[in-house]
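Removed from the display is one protein chain of the complex; every other protein chain stays in position.
Presenting chain A:
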């Protein structure tokens, strides 16, 4: 807001000083013509002119230099527009002059001279305005890419010019050589500064054409204004010397030279840059394209978009007429992305090249273009004469090929080969990163799934076990990080019958948890019906045959405890043998019976592989049930816990209650394995009879 007010103020000052200049200058001129001593001092117009210049100088400084949004073409446009307005006003004045009957300057009438001076002063004001505008604009262009040295030189130029205003104001005895020397210095500095044309390189093709046109017109306006001012000044000069002549003004003269020279330089530089613009633009585009490929990994949703970007950028970078990208990530996935070529055409070329057994086709060699063109020539009906092919590697595997085609023979040069090679390498890296990310996500998802499966598995195990006055029972189950498939349960059939099951599902993870839930369902439905243990196994096998996949099985032992007869019937289907402590004989043994795991025999003959067993229990007897995680637990040296140790341990603690026996067993197991991190499932179930 403040700078806006200042610009307005400066503009007003400019107008006022110009009016003052007109008034004083005309009055002096008039006085001199009429041979009267002028009422105003003769040096005043010069001072006023310099004030006018100063106000315009700061006006444009504020208006142009501070405006951040102006681009190069905008700047040129502003200069052009100022020139246009100046020229139009100047021409309009000529028209008025003409309509008034074009008063001859040599008619010496005071009115004519005064009128001519007015026209001259208007033109002078316009010229100075135009010059100041151009000066500010050129300053921005020159200082677009600045160095310390350049800034210093410019500061010298600008300050020096302003100092000359003082020199001009005070009409220091006009020494011809001083004027010439000063002008010479500023012209030389202006010329040196005019060598800074870096901004031209940042113009694109269209902008360059626009700039050329604007500059050409600007130069034309400059020349017209100079010519007009020069003739007008000359005309007045013939009559009187008492007027403000800009020819002796170092500032204005230096500016004229500088602005004109820079305009012409810019015009020529742009003109000569025009043919190479496309190359610069291409290079810039390559950089942008490269960034796109590099960043595609962060922003793109799929590998497909990486492929599309690769195809697009490669085509635009080498001006290919057509292209395809063949992707064979694995045996099942085959994709073809095409650009301006049909799938059929691409396959024709691929088959043609393959059938000619051209080994080096998909190499990154730079000399391949020529060779391939030769092979293409033998393919009838193809419009393409050049082909450039690149392999895309992901983790050392060739996952696909990028092929670029041109209708021109030998249409690809080494530069293009390098660029596309870089692109395809980058695309390979992007895809690799992409896959790594995907893998990490997949792992995360898998872990999450396992967590759920583990929760499900835990919830499938009973929280309360069947209690009976005849026996105590305790159970424990702990699974490794991976979900195991250990299962145990109890169910009361009637007041004197209790069934117990322990089972181990082969495999781990979600499928194991799933099979475990099936086993639970089978147990709860079959046990209710009070069927013999061997029959239980046969029916369970029958039920499981339909849901267990190839290679999966479940080992289980099923007991029915009869508290009336004090007998236990059981059947073992491939599960770890029962460990039994006979209190009366103080003997611990593994029951030696036979039985094939559930799911191993998938027909009716399974019944012949299951044995029905029965034994009587006495008070103090202990039945230890467990899964293979217990016997297969390993110590630091890789030795297994084994059946012997388990048996010996039970002998030691036969007098304890089931819960205590269990605690001791678990404690011993952890002590044996020497780690808190188990790598299998431990399940134990201990029944002690009373």
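Please note the rule applied: a residue touches a chain if its C-beta (ideal position, glycine included) is under 8 Å from a C-beta of that chain, and two chains touch if they have at least 3 such contacts; residues count from 1.
Simple rule for what comes next: contacts and distances are computed from a predicted model.
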Next item on the list: Assign the chain not included in the display its UniProt protein name, restricting the answer to "nitrile hydratase", "Penicillin-binding protein 2", "Anti-sigma factor antagonist" or "histidine kinase".
Entry: "Anti-sigma factor antagonist"
Margin query: Touching the hidden chain in the complete assembly: which of A:457, A:555, A:613 or A:662 does that?
Written below: A:555
Item checked: Listed residues A:597, A:625 or A:669, member touching the removed chain -> A:597
Notebook entry, point to check: Mind pulling the chain A residues that touch the left-out chain?
Noted result: 504, 506-508, 550-553, 555, 573-577, 594-597, 599-603, 609, 628, 640
